[in-house]
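To start, I am sharing the structure in question, which I have written as structure tokens.
Missing here is one protein chain; the remaining ones are kept as they sit in the complex.
Showing chain A:
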Amino acid sequence: MNRSEYIAQLTAALRGKLAFDEIEDIVRDYQEFFDEGVRQGKSEEQVAAELGNPRDVAQQILSEERETPSSGTASSEGGFRDSFTRGAEKVADSADQFAKKANAFTRRKMEEHEQRKARRQEERASRAVWEDSSRYSRRSGCLGALLKLAAAVIAAPFALAFLICCLVGVILGVAGIVAAICGFVVLGMVLPLIPFTAIACAVAGLIFVIFFCITAVIAVFWLLKAVLVFIRDLLFGRRIDDDYFDRAFRVSEDPNAGWHFRSDPGASGSWTAQDSGRTDSDEENWKGGDQE
């Protein structure tokens, strides 16, 4: 029996007992089985023999179709008990599924919570770094700016001296170059030493020019920066800190809050704790700066 004969017999045995699309579906499955068998190097006849008599197969399919999920013994146990068992199973099934879903939900929520916690910790860490840096700059405030200004003022004459040296070097260099050309033209043939010396002078002068110019530019840059920082701190420093003071005052209306948060800023996870911790320390900083 080859494939088409087998399928034809199977279809004939099922026709009228099952819906058309179901038969089609079954035929598809058996076609696939034939295909696989052929792919494994078997002949269609061999596969057909393996499957057994198509009428028996059809019979089995029909009996399976008629069968209930709880097969075999259940059919002999009578309707009521059977349906009762089935109902109980269904309830158990849905309970199982519900439990599974609830578990999954809980697990997901816990994971999300962990992730959020980690993210918050990360943010807090980066915030702490930022605070440290900002605190440092604020602490340096007026005094720091003054020191920077003083340093710049002390450095400025040196920079100017460098600048003058540079100019001298440039003049010397230019003179050397001119002397070299003249010397080369006038005495070059007689005494080659003079023009070479002059060229060496010119090169050295140029190097000095470049080096001192860079130094001077850097010095001027730092001077300007120091002045700008000083002006910024003078203008905005106090106002910002007043704002912080207001916030700190408002937050610390709760008598325990400030102490609690300040003594243990890492333990409580809320943002208010973070804020109050920051404002408190800022306020202190500002006071410290004031006294200075």
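Here is the rule we go by: contacts are C-beta pairs under 8 Å (C-beta built on N, C-alpha and C of every residue); 3 or more make two chains touch, one makes a residue touch a chain; residues count from 1.
Methods note: contacts and distances are computed from a predicted model.
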Options "Acetyl-CoA decarbonylase/synthase complex subunit delta", "ABC-type Mn2 /Zn2 transporter permease", "FAD-dependent oxidoreductase" or "PadR family transcriptional regulator": UniProt name of the undisplayed chain: "PadR family transcriptional regulator"
Hidden-chain contact residue, picked from the options A:E5, A:E24, A:D96 or A:E123: A:D96
Chain A, residues in touch with the chain not shown (by the definition above): 25-26, 28-33, 35-37, 39, 50-52, 56-57, 60-61, 63-65, 67, 69, 71-72, 89, 92-93, 96-97, 100
